[in-house]
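Note sheet for the following structure.
Yeah, one chain of the complex is gone here, protein chain that is, but the others are all in their spots.
Chains here go by letter, A and B, matching the order in which they are written, and residues are numbered from 1 within each.
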Amino acid sequence: MTWEIVIGLEVHVQLETRSKMFCGCANTFGAPPNTNVCPVCLGLPGALPVPNAQAVKLGTQAALALGSTIHQRSVFARKNYFYPDLPKGYQISQFDQPLATGGAVEVESPERGRITISITRLHLEEDAGKSLHDRVPGKTAVDLNRAGAPLAEIVSGPDMRSPAEARAYLVALKQILMYARVSECSMEKGSLRVDANMSIRRAGESKLGTKTEVKNMNSFANVERALEAEYQRQVGLVDVGKPVQQVTLLFNAATGTVKPMRSKEESHDYRYFPDPDLPPLVLAPAWINEQRVSLPELPEARRQRMMAGYGLSAYHAQELTLEKALADYFETVVKAKAEPARAVGWVLRDVTAGFHEGGGFPVSAERLAELIGLVKDGVVSDQAARRVYAGMASSSESARGIADQLGLVQVGDSDTLGKWVDEVIAASPGEVARYKGGDAKLIGFFVGQVMKKSGGKADPKKVQPVLIERLGD
Amino acid sequence: MSIGKDEVIHIARLAELAVSEQELPKLAEQLGRIVSFVEELNQAPAEETAPAYLAGPATTPLRPDEVNPVPLSRSPAEIAPAFVDGFFVVPRLGAMEEA
Partner (left out) sequence: MSGEAGKRGSGEAMARETGARLKGAESLNAVLDWSQEILDAEGARVDAMKAPGVLHAVPVALKDNIVTIEQPSTCASRILEGYRSPFNATVVNRLRAAGAIIAAKANMDEFAMGSSTEHSAYGRVKHPLDPTRVPGGSSGGSAALVAAGVVPVALGSETGGSVRQPASFCGVVGVKPSYGRVSRYGLVAFGSSLDCISVFGRTVEDATRVLSVISGHDPLEATSVDQPAITPAPAFAGAQGRPPLQGIKIGLPREYLPADLHPGVRAAMDRSIAALKDLGAELRDVSLPHSRYAVPTYYIVAPAEAAANLARFDGVRYGPRHIEPADGDVRALYRATRGKGFGPEVRRRILVGTYVLSSGYYDAYYGKAQRMRALIADDFTRAFGPGGVDFLFTPTTPTPAFVAGEKSEDPVAMYLADIFVCAVSLAGLPALSIPIGRDQGLPIGGQVIAPYFAEPRMLAVAAALESAVSATAEVRS
């Protein structure tokens, strides 16, 4: 039996505002527990919410970046449930009248090529606090610093057909949201969180199976692992004739398994109703249009522009735009007169490696452009340039200065090259004999030996003519 | 409309209210009476419908994104029934626990 997987994702992203969604507390993290709180986010008797204009703006921009339709009128609703880190006993969210509906994300599927994942809706809501189970023995400790932080929840259609597609969607979604500058989108820091819905059905069937919800995944890789594990679990059930129950499961990253939560008998009756503390959110068409016009360039547009403007391959454009910061850096390097074809190699290799190690950009784009210029002009070899680059990271000296200090400026004068060539010929009589006997491929060996002798300083392009000349003697 | 004991138990669980076995019958009877009373609304002529009433302003005001919380004259530690090392403390989650 072949089973088709059907996956839809609910993604929560924290919006990058200065203050919380409904109160004037700072939207920052790392303060001592329960110090970044006020009457509103503590849920004190008598406190009332007032929505944050910037959160509305960022939510709108996020939705526009996803191609969603912004509704001129949306309604905040109360989602009622009890949980220790939910101070009011309800979460202010949006229910039947969300900020935005529709939209799509283009995704490169490992199995199906280019696919479109639909966006069902985007709505605004407030975050809960944190319940910590290991702080006080036998008890649950509650920190409400995060309570009330602004969130956008983005719900996809059930359009993904494999765990890998789910991951690809998340990568694309994160990229768009970062380009739109609405969220930091860090799963490690919790500013992007993913819940997944999954069901299986017989290949070719159109009716959806019973879905389960998978939670507690803290990286894109773990989303993929968790969905794989849940797929195996569901198939395992159905194969022995057991039905899939509608449950919520938690992923355990250590074991790579999913386990159903203990059932919450009433958990699904949230008794939504419009929050009487908050009149409808009404947005003027002109304002919505203003947000649309002022959206930063999005990844797809940038890819196209980079291919057309810099002659980059689709692959390079894709890789460069994955991180907005790297694409920005690349363009600054090019602006500082580096050849795009050379710059792309540097950015995707050395700069990306350093960036992902959390190092940011120790070498400014302008300085890298200077280094690339030295390579182009033959002043340093490509190989030596990487050592120069390493030196530049810890010094403010110019590329040329570091190359001089490290003695990495290429040697091209024929006297010096001739001396090294003569020494290599003298030291390799066997190879010389074979070369002279017709084994022309050995020229590479001689070049390598000369480079070695020069400590990498010899200009390889100039070594070869000298070698051929002297070996021909 | 009558409300059964099971229904009262179900609602009480949703509302997280302890209800004793002894008070159940009276509570069910009173709730049934209240619900029957509010169902007088069903006598309103069917053709009379209106959009839902909205109290107060027609649209929500928006707050500028500034950090200016209403200050607390007492800290959470001073109002909490149980507070340890900066945290509100509750019994373990038990039935609500995640796995």
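In this text, contacts are C-beta pairs under 8 Å (C-beta built on N, C-alpha and C of every residue); 3 or more make two chains touch, one makes a residue touch a chain.
Please read all numbers here as calculations on a predicted model, not as lab measurements.
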Sole touch to the unshown chain from A:Ala31, A:Leu48 or A:Ala341: residue A:Leu48
Residue ranges of subunit B at the interface with the undisplayed chain: 3, 7-8, 11-12, 14-19, 27, 30-31, 33-35, 37-42, 44, 48-53, 55-57, 60-61, 63, 70-76, 78-82, 88, 90-97
For subunit A, which positions touch the chain that isn't shown here? 39, 42-51, 78, 80, 82, 84, 87-90, 140, 142, 144, 268-269, 271-273, 275-279
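Note that in this section only the chains that are shown with their structure count from here on.
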Could you please specify the touching residues of subunit A with respect to subunit B in the complex? 17-19, 23-26, 32-35, 37-40, 42, 47, 50-56, 76, 82-84, 131-133, 135-136, 138-144, 215-216, 250, 252, 259-262, 264-266, 269, 271, 274, 276, 278-282
List the residues on subunit B that touch subunit A in their complex, please. 10, 13-14, 16, 52, 54-72, 76-77, 84-93, 95-99
